[in-house]
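With one protein chain removed, the remaining protein chains of the complex are shown where they sit.
Up next is chain A:
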Amino acid sequence: MEKMSCPSTVSGRTMFCHLDAPANAISVCRDATQVVVAGRNIFKIYALEEDSFVERLNLRVGRKPSLNFSCADVMWHQMEENLLATAATNGAVVTWNLARPCRNKQEHLFTEHKRTVNKVCFHPTEVHMLLSGSQDGFMKCFDLRKKESVSTFSGQSESVRDVQFSMKDYFTFAASFENGNVQLWDIRRPDRYERMFTAHTGPVFCCDWHPEDRGWLATGGRDKMVKVWDMTTNRAKEIYCVQTIASVARVKWRPERRWHLATCSMMVDHNIYVWDVRRPFIPFATFEEHKDVTTGIVWRHQHDPYVLLSGSKDSTLYQHMFKDASRPVDRANPEGLCFGLFGDLAFAAKESLMTGEAGRKPYPAGDRRYPIFFFKKPDVTEQFAQVASALSVFESESDGSSRMDWFIKTARRYLLSGKPFAELCDHNAKVAKELNRPQVSTTWTMLRIMFSDPGNPAPPANHNMSKLGNIPLMNRYSCAFFLSFCPSFHSVFLPSIHSFIFSFYLSIENEETEGSDGQAEYLFGDAELDDDDLYSMEHENQAEEAEFSLPQEAFPLRHEIVDHPAAPEPPAEKPESPQVSGSEAESFCLTPMESFSLISVSQLLYQPQLTPSFFSPVVREMLDHYAEQGDVQMAVSVLIVLGDRIRKEIDELTQEHWYMSYIDLLQRFELWNVSNEVIKLSTCSAITCLNQASTTLHINCSNCKRPMSNKGWICDRCHQCASVCAVCHHVVKGLFVWCQGCSHGGHLEHVMEWLKSSNHCPAGCGHLCEYT
């Protein structure tokens, strides 16, 4: 009986036996020859033979076993051969003495806990001391000689999930709680914990002291993490953290291996993992035998790192040999992939893999192999396979489509103000089209159609119509036309255009029949395709650009109204009276129409039911969509161009957000002028005030070099005009340019003029100035 198995016994093999019922916990006796399995319906002792488990004893006796046998946890005393303790689900703590002569080995029954006892733990060196932790929030320390608890530790009604005596500190134990806390207690002081810290979010299911390092405590929680804490310092410090894939039910340090620990999970995942805490991303070894969750794990011998026992809900008891474990590292391909700021791509992979494809086609854009500039120093204690990897960096082509060229060009060329609304739209549409962005281009065109004045959408339509045979245009055409845009407006425009054209033919055919409504509805249905379809269409339809002829053809006709005197001010300048500017636009737009030969008079007289406000929600959605897609440029540009037509529809904060993002982008691309224009045109007070910040310029008098303190252009010390243009001898009140060599200068344009014809300084100092 007393044969001490020495640590080096690596004999034995991976084996298992069937239990009659699911196990909840297992424990081994000190000499590692027997294992006890406990569960709701099982409580048995098995002997560990050379190549099989042999049932030794069934402790579940009696005709109708009571709930006291329904074990949540079991522990075999590590000093006393015959002593076992179990924690019952009904709140009882039971000790068992195998030396009792009768069949019933139950020795004491403690029913002091009100709810399920989750854990029992014997003191590692003290024979008679037993600790229990329960769902009712109490931990109790029992003296087995007294047959009652000697002290009670209160966890303030938080359920206790695990209690563990420290291996090295005689008086210390750790308790883990359902609310994520871990407490350290001194067994002599039941009034208050020594220390408490929050270890996990959600319950901490388990904890385990390191067998050698006295300060190390491993905890596992429902948040799928295993953490190792250094308790020697003042504040518990998290030194390692392993992220697993399921809630951690048990954690056990591996004997003789300082960095290793074994875990099993509460749910879903049935494997047992052995981790090297320094390599938290991949398990060191895995045991994959169980078919249901593993509920108990224990190293067979406290000095033997090669044999692990486990019990499971699948009603089996396993002995795992370390040599049979699977090593995930061997199967893993260490690879890394990352995008750089400028669209570069770095890729690291095992060297063997990279060299294997030496004959591959080189990436056209340039593929630089970087030498490995640091090595992780191989650590002999770390039994991980060492892998060398090669790093490749792929640089994106300078003119690749991923670049933001279109952004810069668009920003430079867009017109946001200074012309009538319709022209701005047309211009921007053209810009977008030239930059090969048909969707954006179409959007602009459509905006023009929608928000220009009632009669305005007619010209392109009418123009087209005239080609089709001069059928007089009916009101409902434009109605149907508008409606056809609405449903899919925010997703894509090409199909809408199609359906628009389609609708035209349709309405022509049906001209005699009453009911533009019916047609409109029909169009609604027609345009409602899946987003996916629409997008794919967009790409395929590049060839069909002829379809765009419809809006495009309108351009030449538009020029008649270009120089109309009543061109509205940019809407941004009338933020206080949106209604006024709207009506103004109306009146302006109506006039040129009359000179328009192709338009029939009836068309002009027609008062449309669809006011621009009808489209506001659609446009708002569209803007949201663009912003969402990252094209904040479009959102802001449209916002500015539409001005009061849409501004009220969009919440101020969103607008501000868009403006800020766009301005930020512009400044990153050093498009200062555009950015300033945007700031100026914006109607958000938060944005316009960007221009108000740090506008003070401190200047020194060019004669006496003293600071100019007063306002105005005359220095109050030397009473001379400061900053006089060297060419025209007037005070410069705008842009002043000066030579950095002789510090003479003047009006920008004057100096430019001057230096075109002469190399010398206009002031006559003889310096050879340069203007670049």
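Basically, a contact is a pair of C-beta atoms (placed from the backbone, for glycine too) under 8 Å apart; a residue touches a chain by one contact, two chains touch by 3 or more; residues count from 1.
The working rule: contacts and distances are computed from a predicted model.
S.K.: Match the chain absent from this complex view to the correct UniProt protein name in "YEATS domain-containing protein", "Sestrin 2", "DNA repair protein RAD51 homolog 3" or "Proteasome subunit beta".
M.R.: Matching the unshown chain against "YEATS domain-containing protein", "Sestrin 2", "DNA repair protein RAD51 homolog 3" or "Proteasome subunit beta" yields "Sestrin 2".
S.K.: Consider the whole complex, including the chain that is not shown, and state which of A:Q34, A:S70 or A:S682 touches that chain.
M.R.: A:S70
S.K.: Looking at the whole complex, which of A:T33, A:T95, A:T116 or A:S723 touches the chain that is not displayed?
M.R.: Of all options in A:T33, A:T95, A:T116 or A:S723, contact with the hidden chain holds for A:T116.
S.K.: May I ask which residue of A:E107, A:D162 or A:E178 touches the chain that does not appear here?
M.R.: The single option touching the absent chain is A:E178.
S.K.: Decide which residue listed in A:G133, A:G155, A:P203 or A:P283 touches the omitted chain of the complex.
M.R.: In the complete complex, the chain left out is touched by residue A:P203.
S.K.: Footprint of the hidden chain on chain A, which residues?
M.R.: 40, 64, 66-68, 70, 72, 88-91, 111, 113-116, 135, 178, 202-203, 205, 222, 246-247, 265-268, 270, 291-293, 314
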